[in-house]
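One chain of protein is taken out of this complex; the other chains stay put.
Letters A, B and C name the chains as they come in the text, with residue numbers starting at 1 for each one.
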């Protein structure tokens, strides 16, 4: 699931992308079950339908030095970065073995050892932080590229504006990646901006913006790869608007009354997993190979969930630790 | 000094504009003296050189219903709105008879009865507030237009971004007026933005932006008049970038080490008072008429300062009043 | 508005207050993220857009524009009711409340006023992350010029919100999402709107005064019930308004009971409980036992329920602490 060394053939690479995306999808579906069963509590934001953005981006990055800053909708990012899904389930389940021992939860977890530098539940707040990590790259010779991921609605938050201007004038190696699923919670984002061509916002700060099909994992991968090359070369930030669809509610329990009739049916036709599977078949992968691959993911996810459920709850004994060094 | 009814002939109008600008200039020069003498204390931000923006704007507005929201650099705005300069001196001098009884001071005074709805010493904070006053105009049938005035450096503040997007999507009658004097305190603003063509920022929000010669009082007046017409007609906000020069320091005491050699000499050639005086003479006003006019302003300013100095200090007896209704 | 009593949830009571304000006061506006067409992320403003049209609307995710916009509209005569979905989010735009709204009247000596009402909600909940769990009332209450309340019941949610809207100064109404859709209770609607301020005795008692506010009071009342069984009579004082703060009510109760405990969900250190204890200490009232503060320890609020339960005062922990407080002094006595 980590970034693809490139020496792997194109088919192998596509297989990995599919595996990553399918793992994300099944992870979210399992979380949905766990939430319904009451094992996971609190508000949970799923990313079903947006998987290509995470898989494509992480495949284009060098996660030994590049880092990503997602939002509360970050399970997919975390998986694409390569964090163990058992530890993720454990985190959502409030287990001691969770990625953060249950301190983070679904909406604020982090896996820095995998390049995932933390979800953020404050809309827009991750943009200046990612910009700061990119600022460091101009001093520490790390060659780091930082990815600030946020949604379409976040572009109206002041912190995002300040981050983009700051990154632009210092030519910082940061990629502003907008996961445009057309909704800000229950509100149609197009009604909250004069123009919904959000990639054009970057022109105000003098750096390039591009809109891509965020459900086309290959397009995401290629676009991010080029943006990362530019950034590493000191050519500054890029704004990538990845068009996608959220196939589920903003949070588990969302009644989704804001949907147009038929909207989700249309979305399911263009969703990334269906497309990537078709591409694999077109590329000569057999139905049975694909089925075997899916079966493996199903087993992995089920096994990880079972293990996490069986592990002990976060122990209150250490609840006061780690506030300060 | 208030908005010009228009029935006055063009010469008369220009005379009034000159009188307003000259009053502002002499007011600031008198404040400089009072500060040096220790009668005025604390940090004071003068607007010498930027007078055409205030005179031209207020002449284009209908201050019986339109309102302005300046920054800490707001003496000129307050005078152009028509507030009594004696009360302004008194405010800076901490007198009971001050516009705000000494509560506001130089950087945070207000004169709402004159359409001046308050300076703001938080960079950018006035933009959303002015936008809110414009929001009200879409409900109260006042026909109000609100002017949010701020400097070139303020465009990098998140609140300004949020205000512009908010105003744009609701087509609010607000004019974003940038007093571009090229400096953010001691820093060259051009180094803090990728493009110093600040009027282009509005395109990100889908409303017009225009750059004008902010030292040409006629140009300011005409541009604001058109922007106000549009705004009142429900066509939404406009960003006006008025290019000007601050002929003095950011604050009294500023060593101005950031200046290029000769920079101020050049600025003095294009400063608004010199130009407006020339225009008056070209239009047939005689030297002696002009001199008489200036003499009157000199007397008014000197008299106002003297009266304010003679008035009693703000009384501590009422210092706890007016915190709540 | 004619008086009537309805069985309502906390959320419905808030909705009734907003509906009344919009109906009786044409200058009111109601806006915020998802507040209009969706009817609120918690469903609290449901139906108001349909009923009152354009005066109820959705905003971008721009808290500075929301709060600054409310202030600007208020300066020219409107009465905006702005929602900030979580108190934690006020921190991206606190300038507008502390540097702007709080200053307007004082600095202009009343020539300008900003009668805005900010509806928000706060508090922890199992699974909620550290950025959605804070109790920030001490920050707001420290600011002269602001008014702050924390309604704990459906009736208070209705009454205090109306008092806030009717008030001519900025007010922050801090609700709690955990009780929005709880049990219905009879709520008296209509009638005169009370002025801002004033604590309420939720349970009279003689042995110890337990001061609290917000939904923590439900745990305190539960604890008081347990203590009654142990022969300890608690007087439970719900401050309701944290600014203005009804210090007199605290002193009067403590004068009767001679013992003081304060319980809140916010962090104990520099929390408002310190103000309660300090004002009693300054008053010179003699206590038969040292006062007690119970709140969250120095920690960030963790998401895992097993951890959260450890850091937020629970009814048993409150009962145990108050028991010790009373017991020790009875022995002393």
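Convention: contacts are C-beta pairs under 8 Å (C-beta built on N, C-alpha and C of every residue); 3 or more make two chains touch, one makes a residue touch a chain.
Quick caveat, the model's predicted, so the values are computed rather than measured.
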item	value
Contact list for the unshown chain, restricted to visible chains	A, B, C
Contact residue for the chain not shown (choose from B:107, B:167, B:204 or B:248)	B:107
Given A:101, A:151 or A:237, the one touching the chain that is not displayed	A:101
Per the touch definition above, residue among A:40, A:127 or A:252 touching the missing chain	A:127
Residue numbers in chain B that touch the chain omitted from display	40-44, 72, 94-95, 98, 101-108, 120-125, 153-154, 156-159, 184-187, 191-193, 257-258, 313-316, 319-320, 323
Residues in chain A touching the chain absent from view	67, 69, 100-101, 103-104, 108, 110, 112-113, 117-118, 120, 122, 125, 127-137, 139-140, 142, 144, 146, 158-159, 162-163, 165-166, 169, 321-325
Touching residues (missing chain, whole complex) on chain C	64, 88-89, 91-95, 98-99, 102-103, 106-107, 129-131, 134, 138-139, 141-145, 243, 245, 266-267, 269-284, 290-293, 298-300, 302
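By definition in this document, only the chains that are shown with their structure count from here on.
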item	value
Chain centroid nearest the full-protein CA centroid	C
Distance between the centres, which are taken as Cα means, of chain C and chain A, whole angstrom	36
Centroid distance [mean C-alpha coordinates] between chain B and chain A, Å	47
Junction residues of chain A - those touching two or more other chains	156-159, 191-193
Multi-chain contact residues (two or more partners), chain C	59-60, 62, 64-65
